[in-house]
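Left out: one protein chain. Kept in place: all the others.
A and B label the chains in the order they appear, each numbered from 1.
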Amino acid sequence: MTTWHEDGSTLVLPPKAAVTASAWRHHHILDLDDFTADEIELVLHIADSMKEVLARPVKKVPALRGRTVMTLFYENSTRTRLSFELAAKSLSADVSNLTASASSITKGESLIDTLLTLESLGADVVIMRHPQSGAPNLAAQHIKGSVINAGDGWHAHPSQALLDMYTMKAHKGAVKGLKVTIIGDTKHSRVSRSNIWGLTIMGAEVTVCSPPTLLPVGLREPGDNFPRVRIEPDINKAIAGADVVMVLRLQLERMQTGLLPSMREYIQIYQVNEERLKLAKPDALVMHPGPMNEGLEISSGVAHGSQSVVNEQVTNGVAVRMALLYLLAGGKKA
Amino acid sequence: MPVKVIMTAEDIRRTLARIAHEIIEHNKSLSGLILVGMLTRGVPLAKRLAANIKTFEGTDIPVGILDISLYRDDLDSREFKPLLNSTLIPGDISQKTIILVDDVLYTGRSTRAALDALIDFGRPHAIQLAVLVDRGHRELPIRADYIGKNIPSAHSEEIKVELTETDTIDQVAIYPAQEEGQ
Partner (left out) sequence: MKPILIKGAHIVDPSQKLNAVGSILIEEGKIAWLGTGNQKPPTDGYEVLDGKNLIAAPGFIDLHCHLRDPGQEGKETIATGTKAAANGGFTTICCMPNTEPAIDNRAIIDYVKNKAASEGAVRVLPIGCITRGRKGEALADMGEMAAAGAAAFSDDGNPVMNSRLMRQALDYSLAFGLPVIEHCEDKVLAENGQMNEGIISTRLGLQGIPAAAEESMVARDIALAELTGAHLHIAHVSTAGSVELVRAGKKRGVQVTCEVTPHHLTLTEEKVMGYDTNAKVNPPLRTQKDIEALIAGLKDGTIDAIATDHAPHTALAKSCEFAFAPFGISILETAFGMLMGLVNSGKIDLELLISKMTREPAAILGARWGKLGTLEVDSPADIVLIDPDKEWTVDAATFASKGHNTPLNGAKLKGKVVTTIYQGKIVFRE
């Protein structure tokens, strides 16, 4: 291990991460459940370098010149798609976008056909969002290029969890040992699933606070099939002592389908507001994957308060996605 | 084990002193100079040169760090991606004279990548190249301004610069070629 002795005139070299590139085994990024702590650490480390690139006068490096990245979105998304697109462009990849209407895909073969078309058009990486859980896993079985899951159904959103962890690490120094409380509709949330995997792999303590109708089944006895989390239905107890309060978006349709009685009741019992946030550690971070329903799951004051890092999450998203693209497409061409 | 030691710690010390003098001699004003070490071993070399210049002239020369991973043209053929380290360039490099420092000059491809990277940071007045070892076999029209030692070598040989900051010893040595498949 190198020890750098500094004199006043020179710059400080960042501490060398205790990870090596050979820790990386992934050809696709479908979920974080098959990641090791070293691999996550590697992504965060490379994302740091990418963040430095994004701070340069010319925010572009030639690492992926000649590579073709295609986004395939079956669901509306502004920030995730834009974030991936900027990431790919900053690495000088060629980027094309295909928006498919989910209503036109009633039969699955059209997904496979679409993917084979993208492959024929030369896609090295396909970034995919789909309303059905597992669709990216299916895609990965059918194309030679890499698949990055940009959110599938209720299943996973690995790049979001990685950027969340990046943001936590940037503020807290490490993810390990952090007390992270996830509040809201965990049942239908791919963001929460990927965060639960990533955070527990990294050694954080996760607490989940959800209305019982919006809590996934089986969390109390997960066995070997899911990370163990603490379940705390009382929001005040759940927030108490937290280092990070992660608020999930509440889809309005949950009220229509009878999972929740009313918006008013949800706000009363589960909204993260200034008063409740005081129960967390004084320097606790407030995070939200966006887009926020201000005044519903999160009060405006908290959303834009001094502890909120919501906008930073967005910025970090580009750096983390650059790291992922670099790790997948920057290596040996298959 | 090395086949042959080309430069000892004492040789390296003297060579770096000479290069520091050459830099001072070659550049009329030291105020616009920035030493930029290429990761990994270019960085300690740049720092030693800065220290020498400080000793000889009393001038502090800022030292920057350059990681060229994202600019390499052989990324495709590498089994593993190079581990990225952050590039840190002090201040605006426009109108400055950059002295790029590397341990070994070989095909010239790393230097080419470094030039691309530097130019993305601004428009320097000039870029000069200092290397501890030039082993020949250039594949691009690139030459060094300051050379510690010319070491004619075979492609199959491995020339390794070791420095106490990154390794255990200061020396330059020839190692036998790695056998295929190892």
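Just so we're on the same page, a residue touches a chain if its C-beta (ideal position, glycine included) is under 8 Å from a C-beta of that chain, and two chains touch if they have at least 3 such contacts.
Just so we're clear, the structure is a prediction, and the values are computed from it rather than from any experiment.
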| item | value |
| --- | --- |
| Visible chains that the absent chain touches, using the contact criterion stated earlier | A |
| Given A:23, A:82 or A:112, the one touching the chain that is not displayed | A:112 |
| Hidden partner chain, touching residue among A:66, A:122, A:203 or A:218 | A:218 |
| Selected from A:33, A:119 or A:294 as touching the chain missing from the view | A:33 |
| Candidate in contact with the missing chain, chosen from A:135, A:204 or A:235 | A:135 |
| Positions on chain A contacted by the hidden chain, ascending | 33, 106-109, 111-112, 130, 132-135, 137-138, 152-156, 190, 193, 216-219, 221-223, 225-226 |
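In this section, only the chains that are shown with their structure count from here on.
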| item | value |
| --- | --- |
| List of chain B residues in touch with chain A within their complex | 40, 43, 47, 50-51, 54, 60-65, 67, 69-72, 75-88, 90, 116-117, 120-122, 165-166 |
| Chain A residues touching chain B - in the complex, by the definition given at the top | 2-5, 7-14, 16-17, 19-22, 24, 42, 45-46, 48-50, 52-53, 56-58, 60-63, 91, 326-327, 330-333 |
